[in-house]
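Excluded from the complex is one protein chain; the other protein chains are retained at their positions.
For subunit A:
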Amino acid sequence: MSLLSVEDLVVRHGLLQAVRGVSFDVARGETLALVGANGAGKTTLLRAIAGAHQAASGRVTFDGADLSGVPSHERVRKGIALVPEGRRLFVQMTVEENLLLGRSAGRAGDWSVERVLETFPNLKPRRHAKAGHLSGGEQQATAIGRALMSNPDLLLLDEVSLGLSPLIVDRVYASLQGLISSGATIILVEQDLNRALSVSNRVICMLEGRIALAGDSKTVSRDEVTKAYFGLHRKGAGGVPA
């Protein structure tokens, strides 16, 4: 049975339909990459799964339970954690306080402040620094650590490399690789196609709120994904166009 099931999901921003009837499943232990141009609906889809946006129609099922009408903090309690685009840290609070907030849902698990600091060693000397005073890489590590502190079954990562230098992105992805190897279930929104394909099992390319292409990350060609990215994909070519 899949851990997450999204069925015919529609999400609106006012009159604009940002996600238009999207359906897919994510199995436990799988890493799914969501790619697509700006405005394709990736972030909205991720936020709808996390409960930050209400779905206009369709259904999100997590671990067999329908999440319709379930607020975001309850979804964290059920095991869904989002690392939002732009980090969205509480800048007036310290790194440690931000991490401890991740425990608000009260889920039992192995993640602790100490373990996060072991996973992201660059945070160790910054433990008591205000989040607003951190570098971009440190902020991203704190945001991922905060999500991990809720001991999630499903981790949603939105543009973790955005605005970071290549060196810092390498460090962040090295830490993520460790999580993926440990069997975490992850949905990753990423603009860098090569990175997205290299860390994921499966890839979904979105275009104008719809799935333009879905396929196995190891077999789908970069060219096919690029075509789907720009709306040039022809049905039946390689991956599974939706």
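The rule is short, and it goes like this: a contact is a pair of C-beta atoms (placed from the backbone, for glycine too) under 8 Å apart; a residue touches a chain by one contact, two chains touch by 3 or more; residues count from 1.
Convention: contacts and distances are computed from a predicted model.
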The complex's invisible chain, by UniProt name, from "Ferrous iron transport protein B", "Fe-S cluster assembly sulfur transfer protein SufU", "Thiol reductant ABC exporter subunit CydC" or "ABC transporter, permease protein": "ABC transporter, permease protein"
Hidden-chain contact residue, picked from the options A:P71, A:P121, A:G178 or A:G231: A:P71
Which residue of A:Q92, A:S181 or A:N194 touches the chain not shown here: A:Q92
Touching residue (missing chain; options A:R146, A:R171 or A:R195): A:R146
Subunit A residues that touch the omitted chain in the full complex: 50-52, 71-73, 76-77, 81-82, 84, 88, 90-93, 97, 100-106, 146-147, 150
